[in-house]
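Here the complex is missing a single protein chain, while all its other protein chains stay put.
On to chain A.
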Amino acid sequence: MVAAKSVEAPNIGFDFSNYARNQFFGERLQGIPKATSTGTTIVGVIFGGGDSGEEYGVCLGADTRATGGPIVADKNCEKIHYLTPQIRCCGAGTAADTEFVTNLISSNLELHALSQGRPARVVTAMTMLKQYLFRYQGQVGAHLVLGGVDVTGPQLFTVHAHGSTDKLPYVTMGSGSLAAMAVFESSFRENMKREEAIALVARAIRSGIFNDLGSGSNVDVAVITKNGTENMRNYEMPNERGIKSRNYKFRRGTTAWTKEAVRSLIVSEEIKSTTGAGKDQGGVEVVPVPTGAGAGGEEGMEIDT
């Protein structure tokens, strides 16, 4: 808080005592820093049909790093959001915005499907998302890759935060989109088999993970066909932490103690009911149950088990 200053911070409400200082920094530096885009690589690809001999489908992929400025806020977050059983949406941009907008539209899609008596279509999801985002003129920072299979077949869309959409056979979004698109542009072909599509998507995400600072950690994949959706959380984990060469735990006795006193915090009680159904039936007895770990245990505090 405010240290060594004569102005006292109020006990309630916001503390604006740093406002003048922040404005000063804003003028001196390139403006006050904004928490806008988070790094991400998300991709989608349509596969199957034609001479592959396999079912049509959509394969979506995403990395799992969530950043707050230069810091990794979450090393294993989920960027492939559920919309309907046959539609999924990958989200890049402001994490809260992608989470909430997909939740809202997922909810509305379920209501829509119930009122129409048929499963929701991908274009419905797309239209709902684009009209919502356009209404907020880009203030809702959600850049999405929307994919799914419905009665009209496999569909893949990108939705930008300002409300524009594109319909394409392969798409990438996020800060790692250029790295992933390079992979797609060289290796994508129509009518891929399912395994080939998954391998391609994983390669594109890996390219984003290793070449973009804003993307990292693991690869999530989701495969949607008309028979169902398969969610492969952490399909690849190319960034597992190495085994440490030494044991960095402190051995028991590292900290010396001079005196030890143990006291039980559980008190033995006997409850006798004096009114109602339990009257004069012996009542309920509470027996102390000694807890193993934690305060009061004999061996002192346990750290890092």
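As a working rule, contacts are C-beta pairs under 8 Å (C-beta built on N, C-alpha and C of every residue); 3 or more make two chains touch, one makes a residue touch a chain; residues count from 1.
Basically, contacts and distances are computed from a predicted model.
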Per UniProt record, name of the chain withheld from view ["Autophagy-related protein 13", "Proteasome subunit beta", "Peroxisomal acyl-coenzyme A oxidase 1" or "Radial spoke head protein 9 homolog"]: "Proteasome subunit beta"
Hidden-chain contact residue, picked from the options A:161, A:183, A:198 or A:221: A:161
Those residues of chain A which, in the complete complex, touch the missing chain: 130-131, 133-134, 137-138, 158, 160-166, 168, 177-178
